[in-house]
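A single protein chain has been removed from this complex, and every other one stays in its place.
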Amino acid sequence: MTKIGLIGAGGYAGVNLLSILLRHKEAEVAWLMSEEAHKGKKITELYPHLLGLCDLSCQTFDDLDKVLGKADVIFLALPHGLSLKYVPKMLAAGKKVIDLGADYRFNDEAVFKKWYQLEHPDKKALAEAVFGLPELYKEQIKKARLIGNPGCYPTASILGLAPLVKNLLIDPDSIVVDAKSGVTGAGRGISLKVHFCERNEGITAYAVNNHRHMGEIEYQVTRISGDQEIRVTFVPHLVPMNRGILATCYAKLIKEIPTNKLVGLYKEFYKGQAFVRIYENGEPCTKNVSGTNFCDIGISVNEATGTVIVMSCIDNLIKGAAGQAVQNMNLLLGYPEDEGLKQIAVYP
Amino acid sequence: MTKIGLIGAGGYAGVNLLSILLRHKEAEVAWLMSEEAHKGKKITELYPHLLGLCDLSCQTFDDLDKVLGKADVIFLALPHGLSLKYVPKMLAAGKKVIDLGADYRFNDEAVFKKWYQLEHPDKKALAEAVFGLPELYKEQIKKARLIGNPGCYPTASILGLAPLVKNLLIDPDSIVVDAKSGVTGAGRGISLKVHFCERNEGITAYAVNNHRHMGEIEYQVTRISGDQEIRVTFVPHLVPMNRGILATCYAKLIKEIPTNKLVGLYKEFYKGQAFVRIYENGEPCTKNVSGTNFCDIGISVNEATGTVIVMSCIDNLIKGAAGQAVQNMNLLLGYPEDEGLKQIAVYP
Amino acid sequence: MTKIGLIGAGGYAGVNLLSILLRHKEAEVAWLMSEEAHKGKKITELYPHLLGLCDLSCQTFDDLDKVLGKADVIFLALPHGLSLKYVPKMLAAGKKVIDLGADYRFNDEAVFKKWYQLEHPDKKALAEAVFGLPELYKEQIKKARLIGNPGCYPTASILGLAPLVKNLLIDPDSIVVDAKSGVTGAGRGISLKVHFCERNEGITAYAVNNHRHMGEIEYQVTRISGDQEIRVTFVPHLVPMNRGILATCYAKLIKEIPTNKLVGLYKEFYKGQAFVRIYENGEPCTKNVSGTNFCDIGISVNEATGTVIVMSCIDNLIKGAAGQAVQNMNLLLGYPEDEGLKQIAVYP
Partner (left out) sequence: MTKIGLIGAGGYAGVNLLSILLRHKEAEVAWLMSEEAHKGKKITELYPHLLGLCDLSCQTFDDLDKVLGKADVIFLALPHGLSLKYVPKMLAAGKKVIDLGADYRFNDEAVFKKWYQLEHPDKKALAEAVFGLPELYKEQIKKARLIGNPGCYPTASILGLAPLVKNLLIDPDSIVVDAKSGVTGAGRGISLKVHFCERNEGITAYAVNNHRHMGEIEYQVTRISGDQEIRVTFVPHLVPMNRGILATCYAKLIKEIPTNKLVGLYKEFYKGQAFVRIYENGEPCTKNVSGTNFCDIGISVNEATGTVIVMSCIDNLIKGAAGQAVQNMNLLLGYPEDEGLKQIAVYP
């Protein structure tokens, strides 16, 4: 049994992580941590759906020294800029750390600073951290101490683009990612933006040209291309639904390739990957992956314009956060990659 | 491994049943059956969310003789009036049968006829069938050959009312059940009533005073009271959401009892029941049971009017259909009651 | 042209009031007032849908003395306990006042105090205020200086119950109102309760046995009955939709009356009322009144239990707030009762 410490249990990513870990055969959640306002509260006070399923109460960072020793692996699901304060101590204590936030997704402190306007105080760990996208970096993950778990938009976008970029099939200047997300992507924090009545019955773009995940996508796509720096046009949208991301990706093919050949290429690229499903026909829908760790991908070529369209769907809280984090833990600890992650979408 | 035949796999109850059985450690789905239009189709053509998870194709009733021998237990998830044509043959072949439809929920053919306008051709089985509400009839279920799995509204309503009725705490003439259901309750069949735009952003009552589940609730509540015939005022409503039923039940208390005492009484009544959760405070929300086999119950007394208010929440497709059916199978076959049913709500 | 001052423009009721007044032929909005945080902001900053339609900016109470003289009629759409601080001054200045909040809905200070835990400082105005439900109090409204505009739940509930209560057709001890509301009923203020993801895909009761509108319903129903004090069992529910209230009302008939006779009685009761529509068959849906000042009512008797079921639908922000307020203004000033209120539901 691996003992788990879970920090950020009060948020949506945190509570989904908790649910996965509660059914994980090799994991035992030793303690939960949340924000000051939750100190001492039972997790079931925050989330009554867990009644009878989890009896833990919330600790806060004040308790870190006390509980650190009781966990082998620590997950952090926090807003950016917080993890970096605590991770050094955890690593020093010999813990394996999986950070669901943004603090360890870039190995390059300058890029981190550009997108997050923060000086990173932990450059050594930053350099060492592995980007936890198992379909691309499985071997590195297995040997990691510290994993920067990818963002939700980047997970969908990078998995959608990787086969094209890696095989140099597209004009790197032409990439457009039009991404659509359910409202859980904005977290459980309250604001007018997530007010039911403001989101319901409307769709809107937001953070156009300045969403931080654009930097993460560019950084990774550049890395995959092994080549010049790639810049991406990325526009996220908020859709009136709870869960799911659909990233519709567009790029100019540098030569004619029919749809079915690209489908074959994607299947080959993701061969053996338990959580990527390539559609032979039809368009993926976010509902098909809801509550699961799958990434469903459909491909279609517009021959008249020479444009490839890749539709990549994930559950933003699972493959885009908590599920991928557990997938990373499984790799790290040598458990079956899908342990705790065999969920079937609750459909419809 | 128990071999399962699943009839009605194309519907929402059927596909949820399939999902539960796919993760059940002791069950193996041997074959699926659906309507004529689905003959020969892979279940993943009807439900792409099952890609990579189930490779079965749909048979039809034409294939029944061929496949009957390959199953030990047969589930039927069909509109009323269909199961009764096939169940006799299945029983004769020594199969255990769990009918999710309405054909075997009444032991009394006259009551069945009153509500379904059908002469029941299978009176012997009708008399033998056990009403599959495990919290009330566990011992009978364990010994049954044929189970009439309760309807969705009756499951929520009866579990909500049973402690009051059994303990003769309420005026039996005063029961009102105001029930609210997600749209999956109407099934996957197409009609204007389930058109997205007609349901979205609106709530309406329907089938006022003539919904067939009213008969089922009355029949069971009468039975629980062990007394005079009880008639219930039952009004179902359609709510713009996919899953869940909230039955808000009202009745006049025949003597003063404070809320907390009733809470205690409910806790006692459902002691040891894995799937009933009584709230000590707060109101249950259908989200808290979504995708699970739980029934969450809250109780409150309006002292000024002497009225008890019971709020009973289930997932109409799980505790109200597929989950309860598997719970019944588990009891019938001696498996742990919660095998395959340990789901945690995918929240939010 | 009547000059209007609108206080509380930043809220949902306020902005709907503004929209109605912008198309009112006899009204001109002279000034808007909102909370401190909106001081000086254009209303289009708060509500971009008004771009090109309204150029006003928000004042605050600091500006009241300055702008009071510029309005003939003042609407207040504020949380309870605020209007009562300002109304005396407005009345003293000779203004007509329509308060959409709760401060002037009871003529009896003791009842106000019971439900709002506030000592009312303005007892004279309280005694004089007219409850602005035009279908019941048209003549009084025409002569009023100060109108307490009814709450949303009370409007739907009272209009649904009035013909029964007035005609003494029901057992007054037996009234149950199971009310369902869209989320706009909770206002534009932010909280976890109105977070999109917490409301979407779930229904729940709330404020069971202690919602303040219960007091308002009881007070008015008692008044209509001209009789003993009536107590009502009232349970509100939050439904995942923006607008609309459906109040499903139940009561025991004191003698047998068939549905069609009750329909006739309701038609007679509301004869000549422009905004009440009685359904001859079918159930009203909140969508049918969305964006309009209509109250749609359906009636059905459960003969077995002797219970009458009344389904009463309104748009909580229009007939339940802003529309009714303008209807009251029209009566007060002698304009056609439906001026500014001829909206047809935007369907679907």
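Should a chain be cited, it is by its letter among A, B and C, assigned in written order, with residues numbered from 1 in that chain.
Rule of thumb we're sticking to: contacts are C-beta pairs under 8 Å (C-beta built on N, C-alpha and C of every residue); 3 or more make two chains touch, one makes a residue touch a chain.
None of these values were measured; they are calculated from a predicted model.
Remark: the omitted chain is touched by one listed residue; of A:L46, A:L246 or A:A321 this is A:L246.
Here one chain is not drawn; of B:M1, B:C197 or B:A304, the residue touching it is B:C197. In the complete complex, the residue from A:S19, A:S34, A:S83 or A:S290 that touches the missing chain is A:S290. Among B:P240, B:G298 or B:G340, the one in contact with the hidden chain is B:P240.
Where subunit C meets the omitted chain, the residues involved are 12, 15-16, 19, 22-23, 47-53, 184, 201, 242-243, 277, 279, 282, 284-285, 287-291, 296, 342, 344-348.
Residues of subunit A in touch with the missing chain: 173-176, 178, 180, 182, 197-198, 200-206, 208-209, 231-233, 235, 237, 239-244, 246, 248, 250, 252, 283-288, 290, 298, 300-302, 304-305, 307, 309, 311, 348.
Listed here are the subunit B residues that touch the chain not shown: 12, 182-184, 188, 190-192, 194-201, 240-242.
Here is the rule we go by: only the chains that are shown with their structure count from here on.
Relative to subunit C, the chain whose mean Cα position lies farthest away is A.
Same-residue interface: subunit A and subunit C share over half of the residue numbers found at their contact.
Rounded to whole angstrom, the centroid-to-centroid distance between subunit B and subunit C, based on C-alpha atoms, equals 39 Å. Counting only residues that touch two or more partner chains, subunit A has 12, 184, 201, 242.
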